[in-house]
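The chains shown are only part of the set, and none of them has been moved.
By letter and in written order, the chains are A and B; residue numbering begins at 1 in each of them.
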Amino acid sequence: MIVVMKKGAPADAVQEMAARVEELGMKAHVIVGTERTVVAAVGRESEADRQTLSSYPDVEQVVAILAPYKIASLETKPEPTVVRAGSLTIGGGIVGVIAGPCSVEGPEHIIEAAKLVKAAGATALRGGAFKPRTSPYSFQGLKEDGLKMLAAARDETGLAVVTEVMSPQDVPLVAKYADVLQVGARNMQNYTLLEAVGESRTPVLLKRGPSATAEEFLLAAEYILNRGNSNVILCERGIRTFESHTRFTLPLAMVPYLKERTHLPVVVDPSHGTGVASLVPSMCLAAIAAGADGLAIEVHQNPPKAMSDGPQSLTPAIFADTMKRCRKIADAVGMTLGG
Amino acid sequence: MIVVMKKGAPADAVQEMAARVEELGMKAHVIVGTERTVVAAVGRESEADRQTLSSYPDVEQVVAILAPYKIASLETKPEPTVVRAGSLTIGGGIVGVIAGPCSVEGPEHIIEAAKLVKAAGATALRGGAFKPRTSPYSFQGLKEDGLKMLAAARDETGLAVVTEVMSPQDVPLVAKYADVLQVGARNMQNYTLLEAVGESRTPVLLKRGPSATAEEFLLAAEYILNRGNSNVILCERGIRTFESHTRFTLPLAMVPYLKERTHLPVVVDPSHGTGVASLVPSMCLAAIAAGADGLAIEVHQNPPKAMSDGPQSLTPAIFADTMKRCRKIADAVGMTLGG
């Protein structure tokens, strides 16, 4: 860490700082400049120590040097993690395709959806049984009944099931039916939930929170990894910005950025990332071109009849066409779509 | 709701839309303009219906007219809600002052902190026993031990205790010790937690999520109200923007904005809202001038020794001075500080 003292900080404040740095287990180097004195603190860093050093009145700023996540870091594990869950492979040159309706709506409906997305090239089925909804008056999902329908759809089609879990106490229940546990964007910093899925051995799809920094996203993954679950898939699904013509802003540069720092695979969700069905196909192509290891896409047989997220859902026909175009992009970047 | 059809939408698409609007229980008025046709849908609105109508291919946009929250609305209950919890009153012309350390650090520490903030004018004690931390490697709080220390500090000083609950299953435990349950910003859309505190009868301090819109904030409150807990305090604590000289951006216009729409009292947290101790006193004054019903302020005996949030914690001396200045502002706007 680099501690920048305020202009005119007295010599004893600098000495006290150097002593505190050593007390915290780092080695202190005092560098006296013409306008500022800097204390370089060498050794293990932590956010707690950064806050401590920032709290001294003669300190202007403290700059962290080391990444605060460890297990997620490419420096800890240089080879990319490949996550496999039934029919779904994500990473290692395979672009996994997770597709399906926003919500599970009924037994025939989800089986039909599974068949349609599988025929078009999906390698996993998505569908929400527990639904986090902005309004308490919106449809909240079919809960365990929905999980059973998903499992039936897997039995029928062979597609792995990706579905959300919203609460620590529901983890065992959802893990009983799901191949991949999804942690939603609103829960990215729900630490008791992260710990609970970290205790599970089912792979986890972790969605980026809409105002999470890259570092916070990786630290959320670290919570899961730190509990022993090493199968974490990162999912970029858009951030909240001033743009209002899309539901969220999809920052695709996150894909190569994450790949420079972590071994975990990165999936992109252009459905939530744009909120507008007509923009989804282009963003699927762009995500693969950017290096994504997978896509998560909302598809519905009849979007105006969807119980949720109709405006951003592709029809099966458009989804099938998008898959064809994605395959060409995957070929162009040396990846395999679906596997 | 107003459904704007795309330019050139065929007449039968307009008819289908009008029929669907009626089917959903609203009355449809078709207005044919020179460039666009609009279908006005009159009656009860829901987000689900808005999504449904948005999903038709010939629809350009659907604009909601009515607020999606009901119980929180000033239209439902025009008189302001006053929340009382032991020594703390928030609303009704009383500016409540919740102060104390970020984390409970030990039994003597929290009792000393409680005495200091009480002497300076605080009417409630804050302190975290369950701590949501960005990194799994940071101090996670003293948990139930911390709750007991808070209760002891209340016994000693008479100050009401405000403390965070992070998980639905911890609600009964925290409610056993706390006078006010705090739902943190990261959990503002943790709906299972909102429902759990809604089932409780302990007042709730709900912090705005850093990327939550005003509507999402009020809908989160609605989750709690809808379960029967009517004592909800809204807390603005800063949003995430491009500004990096402060930890968050504190949008004080939210205070009068909320008061135009809801009867719930509004508290401001300038400690998290700026993240910089030297900016906190000015923002306390500004918050009261803007009409806030209360303040939540981090105070620590020795910020560089704090286990968390030292950089944004006031010393007891600066807190006491800030309270004196706040009292003058409260007088100037016809409010009473502390009560």
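What we mean here is this: contacts are C-beta pairs under 8 Å (C-beta built on N, C-alpha and C of every residue); 3 or more make two chains touch, one makes a residue touch a chain.
What you are looking at is a predicted structure, and each value in this text was computed from that prediction instead of being measured.
Total copies of the shared sequence across the full complex, per this structure file: 4, with 2 shown.
The rule is short, and it goes like this: only the chains that are shown with their structure count from here on.
A separation of 26 Å divides the Cα centre of subunit A from that of subunit B. Within the complex formed with subunit A, the subunit B residues making contact are 20, 46-48, 51-56, 68-69, 132-139, 166-169, 186-187, 189-193, 209-211, 216, 219, 222-223, 226, 239-240, 277, 303-311, 313.
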